[in-house]
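The complex is shown incomplete by one protein chain, all other protein chains being positioned as in the whole.
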Amino acid sequence: MSLGAYVAVSAALFAIGIVTIVTRRNILYVLMGIEMVLNAANINFVAFGRHYGGLPGGGGGLEGKMFAIFTIILAAAEAAVALAIVLNVFQAFNSVKPSEADQLRE
Amino acid sequence: MSNYLQSLPSIAPEIAMTVLLCAVLVVDLLLKGRDSRKVGYLTLGGLGVVAWLLLGQWGELGSAGAAKRVFGMIDIDRFSTFFKLFTVGSLAAVVLFVLLDRRERRHGIGEYYLLLLGAGLGIFFMVSTSNLLLLMLGLELLSLASYSLAGFHKGDKRSAEAAMKYVVFGGLSAGVMLYGISLLYGITGTIDLTEMASGPHSLAAQFSSGPVPVAVAIVLVLAGFAYKVSVVPFHFWTPDVYEGAPTPVTSFLAVASKAAGFAALLRFVGKLFLVDGADGAVQQYGARIGALLAILSALTMTLGNLAALRQSSMKRMLAYSSIAHAGYVLMGMATMESSGWNAAMFYLAAYYLMNLGAFGFVLYFESVTGSDDIASLKGLGAKALWVTVPMVVFLVSLTGLPPTVGFTGKYMLFVAGVDNGLLWLSLVMALNSVVSLFYYFRIVKALFLAEPAERSMPGQSALAGSIFVLAVLTVLFGLYIAPLQAWCDASVESLRLGAG
Partner (left out) sequence: MYFDYFTVLVFASVGLAFVFANLLIASVLRPQRTQDEGLETYECGEVTIGEAWIQFDIRYYTVALVYVVFAVEIAFLFPWAIVLKEAYAGTGAGAGAGIGIFALIEGVIFLAVLALGLAYVWAKGDLDWVLTYSAQPYQPAGRESSNLPLVQELEKEQERLAEERKKAAAAAASSEAAA
């Protein structure tokens, strides 16, 4: 499959992720959107890594693959922290909707 | 084997920081959270060791522009040491704030220090690398620790809400930035900024064949940085998070975290567009980035200052003021010349001093009145002169009036702007400084020009002392400019010449 196909999938995933983040009212869906954006970047890294792996001077495409592994870890760590914070918010407000947490405003 | 071992002393500060972090964790567990003051003292001592190692490294680097790269990804130069030293300083100040604030002490708060050190370690790696992977990891380490710190007061609704907003905006911007980095990797085949500027698929070559992907990738990465330093279209989280987070954490976010974001941004733009011997096409492209930064700078300082005018909460007002100050620093960057960048560095140093002091003041009064409303300060000016007089100094410096470090910084920015054809931006900045005078003066007015209040002020003399020291430094560096200026010049020089 050509490189363009991978990039197209990742661009679509990125767009879906951003739309999810912007439109959803429930914070859990927002976090899912963030995961989608991170994984869109991940698809790119793996696809480009494979592409440069076949080119001279591309370093075997190792940098892209390495970046992908680290991104997985980042996503997991971020999900763990974010979910813990959501739990805290639920205890304080009895809701996981950002619109119902309204203590801070102008 | 041997070359790995030889490289280890170069990252001694980072290693010391990691060991300190683990030690804090273990000691806190052994004390079972009962006496977290000991953990605080341990943290301060450890930070002292890290500062000593950093100063040694600064001396070793010798002449200006000297730089070396270890492990293929960590740049040891004066630029990174500059920011690391300031990070250690502000971490120490924040730890002191936590330690000296008698209210915070009440909880088992060993994790407070642990998270602060974790964030500091993230900054260390973030400011000293031109490898985008390590940059991203440092940034995320800083962000994850900051999210937890913002929500540190469990059960406090405002703290919980601040953490939630921070994590949502932070996650979004990290994702966008990562996507931009993946595109940059796709375009150039490398994640190293130096190679990106000069390698086989260098940005210049790619740019001439297709400018749109390059522009998209760079804008996405810049958006990630813009969030971290709260530049205008990405500033929405700042007031809410600064207001809701515990005050010592707010001072950390406003000072160390923001400056680290600027450090990474300076290195990113500098390595790509400002390096000596850059291609003609790259420099042209750099000029366009400069124009973008100039527009963002004007928007940021204007919106920040106008929004600050109508705030009643001090923390919220300082949040908007910190947005405005990000605009001032961006103005120095927008010149895309060494003189402007020197001024930006100097202004960042000034920003460290005066904002740490201002947040210390907020903490001092919040612990007595239980709120950070400007109205709650009414008539308290004469009750605690050791704190209120330094606050006047900080406000004068934040406005940019002599004889303070803030004035010197703004003057340098103004001159750099005029010299490099950004006269309009310099004028916008001067007008903004006048506007900022109004809202900074409201605090002075509440303190001194209202009827003296009946309330008594229980002393927190240790906290007052640290605020006083910061005020002395603010005036001192305003009058005695040369050492700080030489420091900034050497840092920018090392960035411009790059690692050999």
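Going by the order they are written in, the chains are A and B; count residues from 1 in each one.
We adopt the following convention: a residue touches a chain if its C-beta (ideal position, glycine included) is under 8 Å from a C-beta of that chain, and two chains touch if they have at least 3 such contacts.
This one's a predicted model, so the numbers in the text were calculated from it and none came from an experiment.
*Asks:* By the document's own contact criterion, which visible chains does the hidden chain reach in the full complex?
*Replies:* The undisplayed chain, in the complete complex, is in contact with A, B.
*Asks:* Specify the residue from the set B:K84, B:H153, B:K378 or B:K410 that touches the hidden chain.
*Replies:* B:H153
*Asks:* Of B:Q57, B:S148 or B:Q460, which sits in contact with the chain we cannot see?
*Replies:* B:Q460
*Asks:* Please identify, in ascending order, the residues of subunit B that touch the omitted chain?
*Replies:* 1-2, 4-5, 22, 25-26, 29, 33, 102-104, 106-108, 153-158, 367-370, 458, 460
*Asks:* Extract the touching residues of subunit A with respect to the undisplayed chain.
*Replies:* Residue positions of subunit A that touch the missing chain: 69, 72-73, 76-77, 79-80, 83-84, 87, 103.
Assume only the chains that are shown with their structure count from here on.
*Asks:* Averaging only over C-alpha atoms, locate the centres of subunit A and subunit B and give their separation in whole Å.
*Replies:* So the centroids are 26 Å from each other.
*Asks:* Please give the residue numbers of subunit B that touch subunit A in the complex, ascending.
*Replies:* Listed in rising order, the residues of subunit B that touch subunit A are 133, 136-137, 140, 144, 147-148, 151, 154-158, 160-165, 167-168, 171-172, 174-176, 178-179, 181-183, 185-186, 189-191, 200, 239-240, 243-244, 310-311, 316.
*Asks:* Could you pull out which subunit A residues touch subunit B in their complex?
*Replies:* Residue positions touching the partner: 7, 10, 14, 17-18, 21, 27, 30-31, 34, 37-38, 40-42, 44-45, 47-48, 51-52, 55, 57-59, 63-64, 66-67, 70-71, 74, 77-78, 81-82, 84-86, 88-89, 91-93, 98, 101-106.
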